[in-house]
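Apart from one protein chain that is not included, each protein chain of the complex appears where it belongs.
Now for chain A:
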Amino acid sequence: MSRIEGVLKALKGQGRKALIPYITAGDPHPDVTVDLMHTLVEAGADIIELGVPFSDPMADGPVIQLACERALVHGTSLRQVIAMVKEFRKSDDATPVVLMGYLNPMEAMGYERFADAAKDAGVDGILTVDLPPEEADEVAPLFTQRNLDAIFLLSPTTTDDRIRAISEHSSGYVYYVSIKGVTGSATINVEEVAAKVNHIHELTALPVGVGFGIRDAETAAAVGRVSDGVIVGSVLVDTIARNQADTDQLKRALTDLLHPMREALDSLAS
């Protein structure tokens, strides 16, 4: 069983929902990323999605685009991101880490080399935004052979046939993109999300994480009610942008954001 599967099973057994924060590695500086990852865990994170910065993040809105630019100013490379996970694992071998990013940095590193290095560092899952399963037949087996979970996206426009096919290619969880839009762009319609996620649950046994548009305890609880986990990204990254000068203050701000979400999610447990 992968670390991701283990964590999600345990939460399910407790009737709890996963809190999955996203930050961009190297933002605001590569030296503080590992520290921030630990902060996220202390504030209640069950799984961390660690963004690999890319120069042309087409599926992201301005908040995460700027985070990529801040990280790239310091030359944050995929190799360095993997090294950060290795460092994180020295004091945390329980919290799953998913690398989330775009295909080209992985292709430039070489898929096999990337998969080996990620596995060696203690990465648990790979989510490649611009890699639909149709294009993944070269890459995905390299992940599954190493027990790295391949996590694919589902969206409001995904048809039933594709939901089934994508789920077959996925392990760990599937990531439901709750809105038609880029990250951080719009307010979610909770009823629509609930209907679609319930429908996805009918088509796959995999846990469903929901991301895009979750910005506070209220939306986290509303989405947590119908899903297996909530993914929180832009609001955290925006907090990083606003507190980048002072790391201690930044850690407090991240904690203040995540804590109420954690409590709201746990209040759903019955």
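Everything below uses one rule, namely that contacts are C-beta pairs under 8 Å (C-beta built on N, C-alpha and C of every residue); 3 or more make two chains touch, one makes a residue touch a chain; residues count from 1.
The criterion applied here is as follows: contacts and distances are computed from a predicted model.
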Candidate names "Ferredoxin", "YdbS-like PH domain-containing protein", "Tryptophan synthase beta chain" or "Ring-1,2-phenylacetyl-CoA epoxidase subunit PaaC"; UniProt protein name, chain not shown: "Tryptophan synthase beta chain"
From A:92, A:107 or A:266, residue that would touch the chain that is not displayed: A:107
Among A:38, A:162, A:201 or A:225, the residue in touch with the chain that has been omitted: A:162
Touching the absent chain when the full complex is considered, from A:31, A:56 or A:192: A:56
Absent-chain contact - pick from A:24, A:39, A:77 or A:227: A:77
Interface with the undisplayed chain - residues on chain A: 54-59, 61-62, 65, 69, 72, 75, 77-79, 102-109, 129-132, 134-135, 152-159, 162, 166, 177, 180-182, 185-186
